[in-house]
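Yeah, one chain of the complex is gone here, protein chain that is, but the others are all in their spots.
Let's look at chain A:
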């Protein structure tokens, strides 16, 4: 690859034929990501996409970077291992709501608490797509799916609340078809030093069509999207006398502070909407600094390895009590 500033969208398009259903939100995300990546200035060979299993998981095949399509839910663990071996890569994880929050829930929360330098893109379509339409851990109560013909009886996760509870240092939400907002969020995630969790509301036209219409639809979206901008007042959100945040008017205006150490503020923002059928905050909820997993260690170990030659190995093997027989 020549000078990185000459990179274009085409440099990130692999020759693998995309195989999502027509109209799937995943196409929009892929196009946005491929258009955005040249801007990072990182040559494709230093970028790795790791994914789990699901429709979203196919993403890794379509980026002309290094990629690993792993196993269901284990993307964050695979990526953690890769990050621990290599601090010179830009590592991205693509996961679905089932992948990240059901089978892989444990790996997700631990990657976040460790603050592993990986960017996790959670494609939330509130359904199991690849397995053809079962309820997912983000499906709303009462949702009728193939596996819940009488309506889901299990309360859903709020992925951002979960991430904040898991000590995530960067938590954001965006929408598959928002060609401005999605890259802006990715830009901030890429600039963040530690783990970043980006929830992307993604429409599945086949098994859960319209789940995000209240936000995706141009007209309704104008009303319902509550954009979070650091340092700016949050439209439609006020603080009551008791300090609680709520949607509406008639309280004190609230200025967004994504850098607040105390996670309570970001958590309160994440609780403002429980499902995306009304006013919903979009943007960067939290972006704080905390030591990154292994940040100094990788360099320290590389330096140690440089000195770990035969002589060092001989010395190690001969340490402790030894005796010689001649």
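The definition used in the following text is that a residue touches a chain if its C-beta (ideal position, glycine included) is under 8 Å from a C-beta of that chain, and two chains touch if they have at least 3 such contacts; residues count from 1.
Following the convention adopted for this analysis, contacts and distances are computed from a predicted model.
Visitor: Going by UniProt, what is the name of the one chain that was not included in the view, given "Autoinducer 2 import system permease protein LsrD", "ABC transporter", "2-oxoacid:acceptor oxidoreductase subunit alpha" or "MBL fold metallo-hydrolase"?
Guide: "2-oxoacid:acceptor oxidoreductase subunit alpha"
Visitor: Out of A:24, A:50, A:121 or A:214, which is the one that touches the chain we can't see?
Guide: Selected residue, touching the omitted chain: A:50.
Visitor: Which residue from A:23, A:41 or A:81 sits in contact with the chain not drawn here?
Guide: Result: among the candidates, A:81 touches the missing chain.
Visitor: What residue numbers in chain A mark contact with the hidden partner chain?
Guide: Touch set of chain A with respect to the missing chain: 1, 14, 16, 43-50, 53, 60-61, 63-71, 74, 77-86, 88-89, 106-107, 110, 294, 297-298, 300-302, 304-305, 308-314, 316-318, 320-326.
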